[in-house]
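Every protein chain of the complex appears in place save one, which is left out.
As written, the chains take the letters A and B, and residue 1 is the first residue of each chain.
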Amino acid sequence: MLRLDGVSKVYKVGTFGGKELHAVCDVNFDVKDGEVVSLIGESGSGKTTIGKMILRLISISSGAISVNGVDISTLKKGALKEYYRKVQGVFQDPFSSYNPIFKADRVFRMIREEFYPEMRGREWNDKVENTLKAVGLNPDDVLNKFPHQLSGGQLQRFLIARALLLDIQFLVADEIISMLDASTRIDVLNLLADLKSRGLSILFITHDLSLGYYISERAAILYRGCVVEIGATEKIYDNPLHPYTRMLMASVPRLDKKWEEVKAELKAKQAELGSGCVYYERCPEVEKGEGCERRRPTLIEAEREHFVACSRYLEAE
Amino acid sequence: MSLKVEDLTVYYQTLKGDVKALEGATFTVADGEIMGLAGESGCGKTTLANSLILLKAPMRFVEGRVTLDDDEELPVWDMEKMNPFRFKKLSIIPQYAMNAMNPTRKIGKMTAELLESRGVSFKKTLPELKRRLDLVELTHDVLKMYPIELSGGMKQRMVMVLSTLMNPSLLIADEITSALDVSTQKAVAEMLVKFRNQCCNSAIVITHDISILYQIADSIMIMYAGQLAEKASTDAIIHSPRHPYTKLLIASLPKVGVKYSERRLTGIPGSPPLLLDPPIGCRFRERCPVAFEKCLDVPPFLEIEKGHLVACWKEFARDA
Partner (left out) sequence: MKKQKKKNEFLYFALRNNKLRIGLIVVLFFLVFAAVGPMLTDHSPREYVGPAGQPPSSEYWFGTTTFGQDVFTQFVYGLYPVFLVGILGGGLGTLIGMLVGFTAGYRGGLVDEGLNVVTNVILVIPAFALLLIIAAYLTVRGFVVESIFIGLTAWPWAARAIRAQTFSLRTRDFVDLARLSGMKPRKIIFTEIAPNMMSYLVMTFILQFGGAILIAATLDFIGLGPTTGISLGMMMQYAVLWGALQLGMWWWFVPPGAAIAAIVGALYVMNVGLDEVFNPKLREM
C-alpha cells in the first residue's frame, strides 16, 4: 500500500545555511493493505517529519515514497489533489486543527467545495450524517458548533470523519490521542481499530508504547531520524533487540509491572538467548566494555591443562 | 510531618460567576507518604495544589482547614501570612516550571536571588546545594549555565533541587513528568522517590498518567470534577478500585500486553460537567452506570476499609 525507500529529510541550518540537520535519514519501511503500523519514537526522532512527508506537507530531500506503486514525492497540483482523495492525516492538537473563527463543520465544507462540488445538498447532508454516525458521533450534537464548544475527543473524531468523507485508503494518525483525556482516548483508539478491520491502512505515530501494542500489527522504532528496529509488535515488545528499544521498553511506566521487574525480565531474557556470558549478571569481576555481555566465551587454555570459559583470559592468550 | 485537609472549598471568580473548581476536599497525607493525585483535565488537581500554597486571585477561598502536623493551621487564604511557610514547610514545583526559569539569568545567579529573597544566605547554602546537585546527577557547572543550555530533563531536575533546597516537609509536584521523553520521565520519577528520604518528607505528585503513579506512589487519590472520588494504596486503586469512576478509568487504560484483537477496552461515555453550574450531588452521577436516587446528595469521603476512602453511596450501601 505505502512504501518508503531511502527517504531522508535534510534541513539547512546555521548562517548562510552552512550546516545540515538530518531530521530523517534513509528510512525504509512499508505498510500493507488493512495494516496498522506504529511509528514509535521520542521527541526529535523524526516521526512527525515522516508523517508530514507522506502527506506531502513537507518536501522530501531524497528517496521515494510510493503509494500503490506510484511515486508520490513529485506530484503537483491536480495529481496531488487526487492523491489527497486516498491519503489523509489527523494531527495531535485537536484545537489547533480548526480555524478558531469558523464553525467546526467548515472542515466538511472545505472537502465538499474541493472534491464534491456537484453533489446536491440533500445527498451531501446524508453522506455527512452517515459518516458522523460511523465515527460514533451524534450529528445533532456536533453540527453547527464552534470548535471550543466541542470536546477534544469529539474534535478528533470529527477530523477522522472528514477523512472518511473522501473514502481514503490510508490514514496518517500523528499522536492523535495524546492530548485527549484518558477516558476518551480509548474510544478514539477503538475507532481506529474498527476502521482498520474495514480495510483502512493506518500509520500510527506515537511515543506511547502501550497504545502501539494495543492497535498495531507491526511497529517501527525510530531514533534520531533512523529506524533502529522494525517487526511484529509482539516480537518487538517481548524481545527487543536494539539497545535503544530495550531502553525504551525498560523505561515506559507500566500498569502491571514495576520498573525493577521489567529490567530484571529483560536482562533475564537476554541471558536466556545466550548472547552473553551466563555468569555476566553476577560476576564481581566484570568491567564495562569487556564484551562479556555480548560474547559467550568458549573454553580457552589459560595455562597448560587448565581451561576456562571467561573472556578475561582471551587477552592473556 | 503530616498534612490534614478538611472541607477545602475553592472557587474561581469569573465574569460569568463562580466556577466551583474544588468542593469539600477532605484527606490526609501521612508522614513520608508519596501520594499521587490523578484525574482528567479540569478535575481540580492543580486547583487543589495551588490552594494549598498559592491561593490568589482569581481563586477565592470559600471554606476549609489545612493543618500541618496536627497543630499548625495554615492560613492558605492569606498570601502574605503564607510566606514563612512557603518554600520552607511546603514547596511546590508548578506545572511548566522548567520553562519558567528566567532565560537571561545564569542558574547560579537565579538560585542566589531566590534564596536571598527568602532571607537565606547563598554562600552558606552552597555546599548543600552542591550535594543536592550530586544527588540528581547534575554537574556543579550547571550553576554557571543559562537555562537554554540545559535539556528538558536537566531543567526539571534543577527545578526539583530548587524547590526542595529548604527541606520542606511537603513537596507538591505538578505534572513534572508530562513534557518529558520516556527515559527522562523514569529518571525524574525515580529521583522524586530518592528525594523523599533526603530532601522532603512527603510529596503529592500530580499527574494524569496513572502508570507513573503505579511506579512511584504509595497511595493514589482520584479526583473528578472538583470532588474527591477515591483514595487508597496504589495497589488497591489499580487492582481493586471501589469508586465507579476509578473502575472505568483503570479499565480504559491501554496496557502493554493487551491487544485490541484480544480484548476491546471501553471508555467512559459523555464528558465531565462544566463547573460553572455543576450538577447537584455527586458530579459523576450522569455518567455513572450504577447511579441511583441517593446520588443527588453529595456523598461524603469516607473510609470503608483501612486506608481506603471513597465517595460513593453505592459502595457505602454495599459495606453497610
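Convention: contacts are C-beta pairs under 8 Å (C-beta built on N, C-alpha and C of every residue); 3 or more make two chains touch, one makes a residue touch a chain.
Quick caveat: nothing in here was measured; it's all calculated off a predicted structure.
Novice: Would you mind listing the shown chains in contact with the chain that isn't displayed?
Specialist: A
Novice: Going by the contact rule already stated, which one of A:Glu114, A:Asp141, A:Glu261 or A:Glu301 would touch the omitted chain in the full complex?
Specialist: Result: among the candidates, A:Glu114 touches the missing chain.
Novice: For the chain left out of this view, which of A:Ser73, A:Ser97 or A:Ser183 touches it?
Specialist: A:Ser97
Novice: In the complete complex, the non-displayed chain touches which residues of chain A?
Specialist: 52, 55, 57, 80-81, 84, 88-89, 91, 93, 96-103, 107, 110-111, 114-115, 145-146, 149, 159
Basically, only the chains that are shown with their structure count from here on.
Novice: Would you mind pulling out the distance in Å between where the CA atoms of chain A average out and where those of chain B do?
Specialist: Here the centre of chain B sits 31 Å away from the centre of chain A.
Novice: For the complex, give me every residue of chain B touching chain A.
Specialist: 40-41, 181-183, 185-186, 189-190, 208-212, 214-215, 238, 248-250, 252-260, 264-268, 271
Novice: Which residues of chain A touch chain B in their complex?
Specialist: Interface residues on the chain A side: 42-43, 151, 153, 181-187, 189-190, 193, 207, 209-211, 213-215, 233, 237, 247-248, 250-256, 258-259.
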